[in-house]
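Only one protein chain is missing; all other protein chains are in place.
After this line comes chain A, so read on.
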Amino acid sequence: MHREMHRGMTAAAALGAARSAAGRLLGMAVTLLVTSFLVFSSLYLAPGDPAGFLVKGRSPSPQELATIRQQYGFDDPFPVRYWHWLEGVLHGDFGRSYLFHQSVAEVLASRLPATLLLVGVSTLMIAVVGIGAGIVGALRRGTRTGSAVLLLVTVGAAVPSFVAAIVLRSLFGVNLGWFPTIGNGTGVLDRLHHVVLPAIALSVTFMALVTRVTRSAMLDELRREHVEVALSRGLPRRTVIRRHVLCNALGPIVTVGGLLVSGMLVSTAIVETAFGMSGIGSLLVQCVDQLDFQVVQAIVLLVVAAFVVVNTLVDLVHPLIDPRVGTAGGAR
């Protein structure tokens, strides 16, 4: 009988979880739709005429210009253009790049792996170094090591990625010659070798942020009475830190991690340009410069989509970290 009750409750809880997950997915779709509208309209309002770019270097007659405008649909009313674009996007067609004479999807696909590698390596560095330094900073508070962590956090948070990029390039790239200073590299090892300095430049600020959040979350949890209870039961300090301090401190760390995603993707524009890498970030700079609106739209939408997806995942992971989240109706 108890067993049945238990199963019934689990089913109800599962249903509730499925419903809230469905709600989140719907919210995600709405967010992306609204974003697509904002992205499209903001570029529509931006100064500069794409038709002018297409005929750059020539002096077309007004008729020719009108033909181009008509071909590309530049004269259609705004809602029509938005609808055409949105329809295309929903079918995976982001339009054509004026700059590369390729479909936007092809352009992005050729640039995406480099950026994913950069962001992936940076994320790993941020997670390992940021969380690690945060833990050390919390456990060694008041000692020389703890103060050193705090100092590095302050310095790290104050260094913009372009400054970090310049310093790293000149020091480890040019002077010491340990790392290449430009390009993406070919082959797995060479690519990794090329991505080390950019990844460090990209992660410094975010590392400092994660360290700070980890440290303060750990300190909050260390003060909890259940930590003292666990110690009073003879559990080794290391075990208590792992099971009752770090696990409980994960909530804020994961939340901040989710918020960092957009910042990192935007910063790739600076870092990739600084290191002459060919990725989404440098592509964005290039296309904004050359008024290649189709590509810019696709990249901005991609960044927003990545942000929304990651933060939806964070929301879905939260109840696993802290069972008090999101069980208001279900499991009681």
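Heads up, the rule we're going with is that contacts are C-beta pairs under 8 Å (C-beta built on N, C-alpha and C of every residue); 3 or more make two chains touch, one makes a residue touch a chain; residues count from 1.
Here, contacts and distances are computed from a predicted model.
Trainee: The hidden chain: which UniProt name fits, "Oligopeptide/dipeptide ABC transporter ATP-binding protein", "YNCE-like beta-propeller domain-containing protein", "YciI family protein" or "Peptide/nickel transport system permease protein"?
Mentor: "Oligopeptide/dipeptide ABC transporter ATP-binding protein"
Trainee: With the full complex in mind, choose from A:Ala230, A:Leu265, A:Leu291 or A:Val304 the residue touching the hidden chain.
Mentor: The one listed residue touching the chain not shown is A:Ala230.
Trainee: Could you tell which one of A:Ser20, A:Asn184, A:Asn248 or A:Asn311 touches the chain left off the display?
Mentor: A:Asn248
Trainee: Name every residue on chain A in touch with the hidden partner chain.
Mentor: So the residues of chain A touching the unseen chain are 2-3, 5-6, 224-226, 228-236, 239, 243-244, 247-248, 321-324, 331-332.
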